[in-house]
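Attaching a single structure in C-alpha cells format; questions to follow.
With one protein chain held back, the other chains of the complex are shown just where they sit.
Then we have chain A:
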Amino acid sequence: MGAGGEESSFSLCVFVWEVAVPEYSPLTFRVPEPPVRPGGEPDFSKFDVPKAGTVRRPEVDSDPDDMKDLATSLIRVLNRNAEAVGPWAGDIDTDLLLHGLRSMMRTRSFDERMMTLQRQGKTSFYMKCTGEEAIAVGQQLALLPGDMNFPTYRQQGLLICQDYPIVDMICQILSNERDPLHGRQLPVLYSAREYGFFTISGNLGTQYIHAVGWAMASAIKGDTKIATGWIGDGSTAENDFHAALVNASVYQPPVVLNIVNNQWAISSYQGIAGGDLATFAERALGYGIPSLRVDGNDFIAVHQVSKWAIERARRNLGPTLIEWVTYRVAPHSTSDDPSKYRPREESAAWPLGDPILRLKNHLIQRGLWSEERHKQAEAEFDEEMRLTAKEAERYGVMGEGASDRDIFEDVYKDMPPHLSKQRQELGV
C-alpha cells in the first residue's frame, strides 16, 4: 500500500458498491376466498367434472408411480342417465346396491329425526351428514368383519349400514341411562368396537394416525385385518395428517386413508385448508402413496374404489389415499348457520348432485327399484326413526338417568384412591 508514495498511507479503503436495487412493488398478502358469498349466485364453473367412465382403472398391484394421474382426475361411474359406465363400474351384487340405498336413506332419516330431537331440546347437539351418505355406507360395505374404522363425527353411515342398533345411537345422543358411553361423551361421538368403529374424539385428525398404528399392529401380528382412516378437508391441515401419511409411507401398513372433501370446514371453504392450488389427493403423492380422487356422491364409484383400495391393503400392497369429492349440504352442526357464509342455494347447485337420488335413479333404470318403493321406503324409515327415538326417550333425554358414579369409572382400569375419595366427596 502506498508503494508509490503518492497516496496517503492511511487512506481508508471504503468501497461504495453501487448496487442497482431493482424496483419491487409492495408485497401483498393472500387470503383465499370462496368464489361466492351469501347473496351471490352459486358458482361451480371452475369445478371440473369429467364424464363418468372416463378415468382408467389400474390393477391393484400397479406401481404407485404409474397412477399419479388418478390424484387429479375424478373417478365417476354413474352417468347423467344413471347408468354405471366405464372401467370402475364392475359388477356389484344387486342386494348390496339395494342395501346401500336403504342404508343411505335410513342415515338421512336418522339425521332428520335427530335434528328434530335437538330442536325439541331433547339433546344438546347434533351433526348431520346430509349429502355425504354414500361415502361411509359405500366403503363399509366393502369391509370385512374385524376391520377397524377410525371415523370422524360425520360417518354415522358406517354404523347404520351394519344395522347397529339405532336405539343405542339415540341413547348416546340423549346421554341417558342406556347410553353405551354412560353419559360421558358429547352427542354423536359414538364408540362401537364390535362394529369396527373406533371411539370418536373431539380433537380433529388425531385418529388418522391411530388408523395407521392399528394397521401397523395388524401387519406386525401377521393378521389379515385392515384399518381405514377418516378425515375431513379442513382437518387435513392438522399435523396428525402428516404424521399418518409419513408413517403410512414408511411402514406401508394395510390402511385406507379417506379424505372426505365436503368443501367446507365449518365456515372455512376448502381453500383455507390449501385445497385451491392442489387436490387433497395430490398430498399423498409426495409420500409415494397411491391416491385416487373420486366422486363421493356416486355410490357405485365409492364402493368400487373402496374395494380396490381395501384389496390393495389386504394383499399387503400398502396404503391408499382416497379423496372423496362431495358437498356438505347440512349446516356444520346444530350450532351452525351456513347462510352466514355461503349462498343458501349452493348445495342445490352442487354439480355432483345427491347420492341417494343418483343411486335411486340407477336402480330404477335397472328395474330394481321404483318411485313408489322409494316413497314407501322413505316413509318406513322416517317412521322407524320416529318410533326408535320414542323408545330411546323412555330411557331419558338430555342426560336424564346417567349415573353420577359413572363420572369416576374408566378413568383408569382400577380406581385409584384419589378418585375414590372424590367420588365420596360427591356423595355417590
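Just so it is clear, contacts are C-beta pairs under 8 Å (C-beta built on N, C-alpha and C of every residue); 3 or more make two chains touch, one makes a residue touch a chain; residues count from 1.
Everything below uses one rule, namely that contacts and distances are computed from a predicted model.
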Would you kindly match the missing chain to its UniProt protein name, picking from "3-methyl-2-oxobutanoate dehydrogenase (2-methylpropanoyl-transferring)", "Protocatechuate 3,4-dioxygenase alpha subunit", "Light-independent protochlorophyllide reductase subunit B" or "Acyl CoA:acetate/3-ketoacid CoA transferase beta subunit"? "3-methyl-2-oxobutanoate dehydrogenase (2-methylpropanoyl-transferring)"
From the list A:Ile220, A:Ala278 or A:Leu357, which touches the chain that is not on show? A:Ile220
Which one, A:Ala82, A:Leu96 or A:Ala243, makes contact with the chain that was left out? A:Ala243
Just name the one of A:Phe110, A:Tyr126, A:Tyr153 or A:Phe198 that touches the chain not displayed here. A:Phe198
What residues on chain A make contact with the chain left out of this view? 148, 150, 180-182, 184-185, 189, 191-193, 198-199, 201-203, 206-207, 209-221, 227, 239-240, 242-244, 246-247, 250, 410-413, 416-418
